[in-house]
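For this view, one protein chain was removed and the others were kept in their places.
All chains are identified by letter, namely A, B and C, in their written order; residue positions are counted from 1 within each chain.
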Amino acid sequence: MKWFDYAAPQSLPEALELLARPGARPLAGGTDLLVQMRAGQRQAELLVDLKRIPELNELQCDPGRGLRLGAAVPCCRIYEDAELRRRWPALAEVAEMIGGVPIQSRASLGGNLCNAAPSADSVPVLIVLRAACRLVGPSGERRLPAEDFCTGPGQTVLGPGELLVGFDLPPPEAHSGAAYLRFTPRNEMDIAVAGAAAAVGLRDGVIAWARIALAAVAPTPLLVREAGEFLSGKPANSENLQAAAELARSAARPITDLRGTAEHRRHLVGVLTRRALEKAVARAREVRA
Amino acid sequence: MSQRLYTVIGTRPVRHDGADKVTGRAQFGADIRLPGMLYGHVLRSPHPHARIRRIDVAKAEAFPGVLAVVTAADLPEGPDRLLELVEGTLPLSYVRANVLARDKVLYKGHAVAAVAAVSPHVAEEAAALIEVDYEPLPAVLDVLEAMREDAPLLHPDLRMREFGEPTGKPSNVADHFRHLLGDPEQGFREAELIIEREFRTVMVHQGYLEPQNATALWNQDGRVYVWTSTQGAFSAREAIAWVLELPVSRLCVAPMEVGGAFGGKIRIYLEPVAALLSKKAGRPVKIVMPRRDVFEATGPTPGTCIRVRLGTRRDGRITAAQVWMAYETGAFPSGQCGFGALCILAPYDIPNVLIDGYDVVVNKPSTAPYRAPGATQAAFAAESVVDELAERLGMDPIEFRLMNAAREGTRRADGLKYPRIGCVEVLEAMRNHPHYRAALEGPHRGRGVAMGYWFNIGWYSSCTISVNPDGTVNLVEGSVDLSGTRTSIAMQAAEALGLRADQVHPRVADTDSIGPTAVTGGSRTTFATGWAAWEAAQDVIRQMKERAALLWEIGPDQVEFEGGVFRSGERSMRFEELAARLEETGGPVVGRGTVNPSSAGGSFAGAIADVEVDPETGKVNLLRFTSVQDAGTAIHPGAVEGQMQGGSAQGIGWALNEEYHLSPEGTMLNSSLLDYREPTALDLPPLETVIVETPEPDHPFGVRGVGEANIVPPPAAIANAIYRAIGVRLRRLPMKPSAVMEALWSKER
Amino acid sequence: MPTVFIPPALQALTGGRASLEVEGGTVRELLDNLEQAWPGLRERLAEGDRLRPHVRVAVDGKVSMLGLLERVGPGSEVHFVAAVSGG
Partner (left out) sequence: MKGQKVRVRTTVNGQPAEFLCEPRQSLLECLREILGLTGAKEGCNDGNCGACAVILDKRLVNSCLVLGVEAEGREITTIEGLAQGSQLHPIQRAFLEQGAVQCGFCTPGLILATKALLDRLPDPSELEIRRWLANHLCRCTGYDKVVRAVRQAAAELAEVKA
């Protein structure tokens, strides 16, 4: 690996000042960044460690305001938080899928989002849970929904010197549920061949709203609006769920690469979307304290 | 088990090397730190096939912190000659060319140059400054393509050998051999049911966790010290000596703890490079291979195309077999097709057999053995056709195999008669096992079985045993310990001397400190080196009897030894008591044992696999797996179980998700442990094991090597289970989810 | 007399015979006697007083390490096979 310098700022302003320097890059868990730098896929002259900055490491579950999650919070803190696990089970589950235990001790959802791999597992979940991303940079703060953050494989909206601070998730409605399912040949330590996240809100047994987002079948994680809108106002029976899954399947634009064939991926989107919807509906029907 | 016959053999002592391994003190090759040590980095070819026009190392040599740069020009270039190495019989020029490419690179990842510097990072940065002028050439990557007349030739000087005789025809086919038994045409005329199928398997890797490494010191007295992760210090010494054109005595090779090898660490890669760098820099140099290079530039196992044709009578008796098998050997002709040919029909007594085998070079890394090399691909083909025949005849798959099972006196495909073997006993143990009798309900579930064989080898080993005053003994051996053989050999010495296993202190020595000992491979070590230890123990006993005779003032032939006690009439003395009196009765007692047994008895292994297939995703979930294997006599049952479980896990990985995924141009796309999918703890069920014991006729304790046969049956057993689960025959490895889906879709069409 | 099995590829040199009974107490003697009856056979299997590099001899099913020096009994079976190793 080429030489680079390292800084560990204690405050957000200090971090932003460092990130304004040429060749500076943020470092959270590093489980993607260091691998890519060693392989020569990404370069940096200065790594700015985010792990000592309060705003990026906070995790607050508040029944009223929802979840405030720092961008650098490692996956292990997410799935070990009982309150978060109870209210946002899909988020806890996806945090437990990324890599393996030692990876989850370091890897963050902010890192997963900024790495912007089309196969990122946590991004579809953030999308269906209506996560808002909080960015801060030289030109001040801005917010945007998770579905608008990635612009292409490895590309995001982040401007020069701009930093993802964290996420705000609205409080889950009563009678709502979410789930993420992915397909991997191995049961662990694998990258999604295809993935589908689904969230539904029920009102007296009928689907009031639904959001479906896919992984690994488009240049970015993909919110399939038409599939979600199709379900609103419809009963949550297998025909409707299957139809929504078909819409998701036709929206997918998979490629063939070392991890999967386009044909297999397209087929999997249909299967996974249906199963994710079934699990989300089941969770929505559960009465939770 | 063999508990009744022996006292130590059959027990499960903790391995002698255990404490160092669980505390992190065990010394693997990369752990070495010598004063003044430099770090090496190898620059490798980005092209699968290209001519090297020029290499300019000036910028690299000038880079601050760099002390030496070498290329093939630094290798001696004496007259070429044919070498008989463990990896095969091939020209010295080929062996040298694989260490550092001279005028042509033959696979992506082929070593071209190397740098030694004060840190690994500096060495890596400097290597990137080496300018190599390549002239890319068309590459050939598929074994059938490479066999065509018009295929691009890897080696203009390679003449096809037909049945051992050069044919003068330039070709990528390095070798064509044939086995003929009886009259196959007549055999097929008698057959009432004939099935012929074609099978393809893809290149896979041994997948050991420890990357190749080598540290070398070219000493100022001209001797070269090498510390390396190798399966054979003496075989490595021989190969290094040829490559560097040094007498073997100038080399001392010290084998370090080996972090997994499975056949992949017989060949040398970094040792001569580190030595050349050390010679130039005047300081020791350590090179550790990055994981990507382990995949792209060591010795994976051949991909294959195998056609099997079997004929049986209505009553189930197999009358004839015909096999056509082509193995890709990678860049250089060190083929394993011949080994596959010896194993493919080994479990069966077939009177009429014709086998044609081809070793074919392709622009991929030069293949190396991988645990029963060549046999797993072959069994995947044959055991699938055997299963199809059984089903068509309406016979239980094990009964059908039992009816045709090889026994003592059966002739193998190469004509040799089997000595005492345990094929029938293994099949019966499979049939009687609770797993085979258990109900398997539920949709898309199926159970499959398969048989496997490895012939095992004997070869030479040396061992010394010296007696300590406290009655324990030091055992020094030349066999690198891959699978717990320090303990299995110490146990055999203990049994012979009437001692406990912990009273024998085993140590693996370097090439200066013990007699020549062949590589640890071919499942030979517990067999042959164990035998050498038994011989050394007999030598100790003979000398100790003389000492007892001296004390008791009788003739040595009047002294008996049994169960650790010397006796003559009423008088007796325990081994420990006599050991305390060696000084006064004549001085040290050191026993010596060397053996070179002709071939060892082979080992049969069977597998039973239950799978559940998700028809919507194509994923195969292994519900239950049982491995059954003949160990002759299980010295340390726990270590034998470990070999059976490890080999089964590798066979399962090979069956389901492991493959070299190449780009059309010949670049490996999945050269990481993320995308090269070895099974994790969550991908395997508990692995049940059954040890069968049909003693090997010649070995003093009846040992049969167990290291390899267990990897052979899993792919076929799983393929047969998938067929019974979803009704599709998969004839290509790996049987990954997308392949299963495609098979289901084509079945629906 | 010991029986020597002829590898398929060399049966052209022995008039298509797959096996032959030959006098001899060692593999060397068998080869020398075979050469009398079937000229050209010896040099396909041996070079001077050594077997060819990738050839081994098996006596009664056991692949020998001694090559031409291996002893042969009156009822023995002798085969010429490829050298093998293992992983």
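Please note the rule applied: a contact is a pair of C-beta atoms (placed from the backbone, for glycine too) under 8 Å apart; a residue touches a chain by one contact, two chains touch by 3 or more.
Only a predicted model underlies this, so the values are computations on that prediction, with no experimental measurement involved.
Listed by label, the shown chains that the missing chain touches in the whole complex are A, B.
Touch with the chain that is not drawn comes from one residue among A:Asp5, A:Asp62 or A:Glu226, which is A:Asp5. Only one of B:Gly182, B:Gly282, B:Gly642 or B:Gly666 touches the absent chain when the whole complex is considered: B:Gly642.
The chain not displayed touches chain A at residues 1-6, 8, 27, 29-31, 34-35, 38-39, 47, 49, 51, 74, 76, 99-103, 105-106, 187-189. In the full complex, chain B touches the omitted chain through residues 12, 14-15, 17-28, 30-31, 33, 120-121, 206-211, 257-260, 262, 288, 290-291, 482-484, 638-639, 641-642, 645-646, 648-650, 672-674, 678, 680-682, 684, 686-687.
One rule holds for everything that comes next: only the chains that are shown with their structure count from here on.
Inter-chain spacing, taken between the CA centroids of chain A and chain B, is 44 Å. In whole angstrom, the spacing between the mean C-alpha positions of chain B and chain C is 28. Shown for chain B are the residues that touch two or more other chains, of which there are none. Multi-chain contact residues, meaning those touching two or more other chains, do not occur anywhere in chain A.
Per the touch definition, chain B reaches chain C in the complex via residues 82, 84, 86-89, 162-165, 177-180, 206, 262-264, 266, 338-339, 342, 368-373, 414-419, 454-460, 519, 521-524, 596-599, 708. On chain C, the positions that touch chain B within their shared complex are 5, 7-10, 18, 44, 52-55, 58-65, 77, 79, 81-87. Of all residues in chain A, only 1-3, 100, 183, 185-191, 193, 257-261, 263-264, 267-268, 271 touch chain B in the complex they form.
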